[in-house]
Structure formats: C-alpha cells, structure tokens
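Have a look at the structure below before the remarks.
Only one protein chain is missing from this complex, and each of the others stays in its spot.
Read from first to last, the chains carry the letters A and B; within each, the first residue is number 1.
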Amino acid sequence: MGQVRDEEIGEPVAALGAAEPTSTIIGRTPWQIFWMRFRKDRVAVGAGVFLIALALLAITAPLIAHDLVHHDPNALFRDTLDEIGLPTVGPSAEFWFGVDTSGRDVFVRTIYGARTSLLVALLSTGFAVVLGILLGSLAGYLGGWVDTVVSRAIDLTLSLPVLLFSIGIAATCSITAEGCLGGLIQPGISLVTAIIALFTWPYIGRIVRGQVLTIRNKEFIEAARAMGAGTGRILLRDVLPNLAAPIIVYGTLIIPSNILFEAALSFLGVGIPPTTPSWGRMISDAARGQLYTVAWWMLFFPGMALVLTTLAFNLVGDGLRDALDPRTQVSG
Amino acid sequence: MIRYIVRRLLWVLVTLLLITFLTYLIFFVMPPVHPEVIFAGKQPTPELVAEVRRQFGLDKPVVIQYALFVKRIFLGDEYGWPGLGFSFNTRSALKPIIYERFLITLQLALGAAVLWLVVGVPIGILSALRPRSILDRLAMGFALFGVSTPVFFLGPVMLYVFWFKLGWLPGSGFYSIAKYGVGTWFVHMIMPWSVLALAFAAFYARMTRGNLIEVMGEDYIRTARAKGLPERTVVAKHGLRASLTPVVTMLGLDLGGLLGGALITETVFNLQGLGNYAVQSVFSGDLYAILDVTIIAAFAVTLANLIVDIVYAFLDPRVRYT
Partner (left out) sequence: MKRYVVLVGLLASLALVATACGGGGGPTETGPTGATGGIPTGGILREETTDFGFTNAFDPTGEYLGTAWAIYGNFLLRGLVSYPWLPGEKGGNEPVPDLATDLGEVSADGLTITFTLKDGVMWQPPLNRPVTSQDVAFAFQRINTKSLIAQYGNYYCGTIVGMDCEGKSQEDPIEGIETPDDKTIIFHLERPTGDFLYRLAQPAAAPIPPEVAGCFDKAGEYGRYVMSNGPYMLLGSDELDISSCDTLEPIKGYDPDKFMYVVRNPNYDQATDENRKNYIDGWSYVINTNLDDIYNRVLNGEIDLAHGAPPAAILQQYLTNPDLQDNLKTNSGDRTWYLTMNLIVPPFDDIHVRKAANFVVDKAAMLQATGGPTTGEIATTIEPPTVLPDLADYDPYPSPNHAGDVEAAKAEMAQSKYDKNGDGVCDDPVCDNVLMINRNYEPWTEYTPILTENFKQIGINLKVRELDVSTAYTTIQTMSNLIPIAANAGWGKDYASPFGFDYFLFSTAGLSCEGAVNYSNIGLDEELAKECGDEVYEAWKAATDNGRNPLPNVDADMEACVAKPFGPEYNACWADLDRKIMEEIVPWVPYRWGSQNTVLADTVVAWEYDQSAGWTAYSRTAVNNGLTMDEVAQV
C-alpha cells in the first residue's frame, strides 16, 4: 500500500523515500564521513544553529520573561485594550511583538510557545520512533503472523482520517479531570503527545520493517543466529545499529510534521490547555473574528515562529539525509 | 492477477469494517458528547434520556448497534440506499447533506489538485534539468517553505493580504456556481485552492525533481542520447514518462485522502465541505454524521490505494502478486 498523507498537518517529507526502503547505509567510518559531509551543507548547519538558538530561547524563556522583559506569559495588561477588548498596542519598545486580546505580551507567549512546540514534537517523535522500531523490527525479523498484524495495523492507521480521530480522542479525554483510559492519559500535553505518537509511529515502523527485511538474511545475522544468539539479542546487537542512520534521518524529518500536527490540534481548540502558550492556539486566536485585521501582530509573530521552526527542522533533516545517504550525492 | 484484485478488494472491505468499528468505539462507546442528554433538553431526567436513547437507537448493545449500522449501509434504511442514517440535531436524513457537502469538498480537492500539478510538476522538471542552478535552489527553497507552512497560518495571511489589505480577492465562504455563477464561484475558490495546493505543489516539485534526476542517470537515457535524439525528446519521451509514474500514483492517493474533507482549509475559509461538517459533528455529538464522513474518507483512501496498486501492477511488470 502506498503512502497515505494527511493534507494540512503536513506530512513527513520522509514520505518521499518511505514507500520503498532505501538501501542500508554501512559506512566504513560512517560518523566521520557523515560529519564532514554535513558540515559542508551550510544551509543545514545554519538551520541547526537556528534550532539550537531556539531551544536555548525556549529553555530560558522564564528568565527572559521575568528578568529581561518583566512580563509573565499569563500576565494581563488590560490597560493596553480598548473598551471592547481590542488590543491597542502593537510591536513597541514595551511589548516587542505587541499584545493580544487579553492584554498578554505576544513576544513572551511566542517564546513560551517554542517550549510547548518543541516539547510535544520531540516527545511524540520519541515515542513514535520507539514504537516504530519495536513493532517494525519485530515484524520484519519474525515475519509470519506478527508481520501480517503489524503491517495491517500500519496500513489501517495510515488510512484513518487522522485529524478527525485526533479531535474525537482529544475531546473524549478532555471532559473530566481524570482524562481517559483510567487516568493514564491526562488532558493536556501528555494527551496530545500520545495522540501524535499514535498516528506517526507507522511511518517509522514501515521503514524499520523494510530495513530489517533487507538485512535479516545477511551473513552476519545468520552467523549470530548460528552462534545461538536469541531474537532479542540479535535485534539489539546486530540489527538496530545498522538502522541508526535511516532512523535518525526519518526521525528528524517527522519532527517538523509533528510540530505542525500539534499546532493544528491547538488551532482546532483541542489538546493543549488554553492558558499554556501554543503557536497553534495563538494563530487561531488571531484568525477568528478577523482579529488580524485589527491586530496583525497576533497572527504574524507566532505564525512566523511556527514556519521558521518547521522549515529549520526540514532543512536539518534534508541535510542529515544527504550526509548519511551516499546515493543522494548525485542529486545533491 | 484476478486473485490479487479479489484479495485486495476483500482487504478494502475488512479495512472499512475495522475503521468504522474503531469510529464506533471512539465516538459511540466513549462519546465526547452525549447527544441523547442534549436532545432531552433542559431537564434531562433519566427517564427522558432513556426515551431519547431509545429513539436514537442508542439503547441497544454496541455490537448490535454496529451490526445494524453495517446492515443499513449495505441494505439501505428508511431514507434510501446507502443507509447513512439521520442527524440527531436536525432529525433529518444525512444522505442529501453528505452528498452536497461531498460535492463542495470535491470542487476544492479537484481544483487544488489541478493547481498543484500545474505548479509543482513543471517546477520539479525545471529544477531537475538544471540541478544546483539558481532556479533549482529557488525552486527547492519554495518547496521547503511550502511543506513548512501550515494551511491555518497561510490562509489567514492570504486573507489579510489579498482580501483585507489589497482587496483583490473576496473573503471566505463558499459561493456555488448554481447560485452565484461561475465567476463568483471561481474568485472565491482562488484562495482556498492556492492555500490547499501549496504544500502539495511543494511536495510534488521535490518528488518530480528527485525522480527525474534519478531517471536521467539511467542507462537507457544514455542510450537514447547516444542515438543522437535531441535532448527535448529524450527528456519528454523517456525521462518524463518514467519519472511521472510515481507522481500519478501519489496523485491518486492524495486525492483519495482529500475527498474525506480538507478539514482545516474548509474551516479557515468556511467552506461547507465534509471536513468542516465532521468537525462540527464531533463537537455537537452528531454521531451518525461522524460515522458517515469517516466511512467516506476511509473508503476514498482505501479505494485510491487499491486503484493505485492495480495501475502500478499494470505499469510495472516487476511487481509480483503473492
């Protein structure tokens, strides 16, 4: 079955190569070669630097907010609003990115939004990768009914109307304080992370399965098997290390799509708690009631933060792929 | 071959059943909204709620409800075939509503598809023919920007610029051809089409470029060139044909995916398509409406997959059926 993508939440750019497993990368001194090649890709390095700066900004957001700007993310400066609650202060010395309709500092909320975005995207990608590796390698290595079940699960998940199901699950789990699944999934960041991971693991799972299939019958695996190594040991010691490269590449390329996924859920008003700054929610606040016609800054700054971050992850992911995959050298 | 198709058809059926059952589990067993309580009104006493539950057919065990739902889909219900049930909110048949909204989604999806093909594929080709040129770099920059810009940001930005500031295009909303004529319909669709198409165009450009570069390195291209064919012919006759096959495949899948509703585009531009309807239904607990949209979306996707696989099988003799 081909790659199924969901319109607007953006799809992993990895999808391009995902339909057919690419050849395994077994370098001679792989990490050194990789680093040399990656370093030459100035755009990717620039994007990487941007991401590191963003991460620093996100980590130090409370310090910046409290000690530099002196505005907390939820502090209300209601005297910046007019009688009917419209913001009157745009980008200025006091409020760098202006204020929103509650009189909150858009700059501070934008850098706090980076925390939410990065946290959710990294966590959900992490879970998706772990789940994908686990199920994908089991399916590829064991074959038989395990492979059938996992492959069908992957196909099925990819055929689901992802956003609709996400909204449904998020809404279901958000009504009571306990969340759902007996309190296992709490409304808020953990819920959003779980939902995103649930719908992204198949991308990794499919790639891992394909890779495992191709190396399952290589001599070194058969040798290990002949020496009496168990399934778990072979997977951990012999198979997985050979999957590191593609997993890193596709993992990196899934991060930006997960950032957009989180933002889309927040835009639709499900998932992240309302007072937690989130770029998707900020964009949705600005979009409703044509507020951007009165306060363009409410739309522009969180939106640009979102686009630039997504772009940077895509650039780094592309760079990583080019650096790790010798084939792409031709196409540059 | 026939056996393969039959097997795939069976799998389509199983997928549809599984998807609808999952939908049932999520929305009926642990519903985010209890429609029967809403409909029972201001004083929803347990007796009233039970009465509404009975009228809605929600009083039976879930498995029975699900079986009845499947039966209605295949055999039709009081509103005709296929039995899509009724809306809890309006007490009227869902079939005409779904049909009408599907048409709007179809207009959005088809228009956007034309646009992203017209924009994405030529960009990809030009880039591939001059790799690492300025044009290529610009094009690939555009492509990366495209896949990084979400519809829900691009939509309001375009509205701000082209509707509010410049006044070149009308604002959001759907204006049907039947009611307002082709011109009005068209100008209102320009922004939704463009916004929806951008990410796809970017993606298609990257894909076309990658494929074409790869194909142009193949031996038979070298052979063709060696025969002294003009470069135009080599590219058009040999290169493009091979490199566009995956594009056609992808087009089928993407269209299939969109027919279940382009939820965010429809929300941003207030188009009354399936996606928009599904979101409203989730929030208001109109369970059969959710189920119907899910089934259409899943059907479109699985069917597109099937068609693509079969077409692929014809196009590429290396694919084996087991």
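Quick note on the criterion: a residue touches a chain if its C-beta (ideal position, glycine included) is under 8 Å from a C-beta of that chain, and two chains touch if they have at least 3 such contacts.
This is a predicted model, so every value here is computed, not measured.
K.L.:
Based on the whole complex, identify which of A:104, A:209 or A:321 touches the chain you can't see.
P.N.:
Of the listed residues, the one touching the omitted chain is A:104.
K.L.:
For the chain not shown, which residue from B:184, B:245 or B:284 touches it across the whole complex?
P.N.:
If we include the chain that is not displayed, B:284 is the one touching it.
K.L.:
Please give every residue of chain A in contact with the chain that is not shown.
P.N.:
For chain A, the residues touching the absent chain are 74-76, 78, 81-86, 101-102, 104, 171, 174-177, 187, 269, 273-275, 285, 288-291, 293-294.
K.L.:
Residues on chain B that touch the omitted chain in the whole complex?
P.N.:
32-34, 37-49, 51-52, 55, 87, 89-92, 97, 171-173, 179, 270, 272, 276, 283-285
Convention: only the chains that are shown with their structure count from here on.
K.L.:
Would you tell me which residues of chain B are touching chain A in their complex?
P.N.:
15, 18-19, 22-23, 26-27, 30-33, 131-132, 144-145, 147-153, 155-157, 159-160, 164, 196, 199, 203, 206-207, 209-210, 213-214, 217, 246, 249-250, 253-254, 256-258, 260-265, 267-268, 275, 278-279, 282-283, 290, 293-294, 297-298, 301-302, 305, 308-309
K.L.:
So in the complex, the part of chain A that touches chain B is made up of which residues?
P.N.:
Listed in rising order, the residues are 1-11, 13, 16, 19, 155-156, 159-161, 163-165, 167-169, 171-172, 174-175, 180, 256, 260, 263-264, 267-268, 280, 283-284, 286-287, 290, 292-293, 296, 299-300, 303, 306-307, 310-311, 314-315, 318, 330-332.
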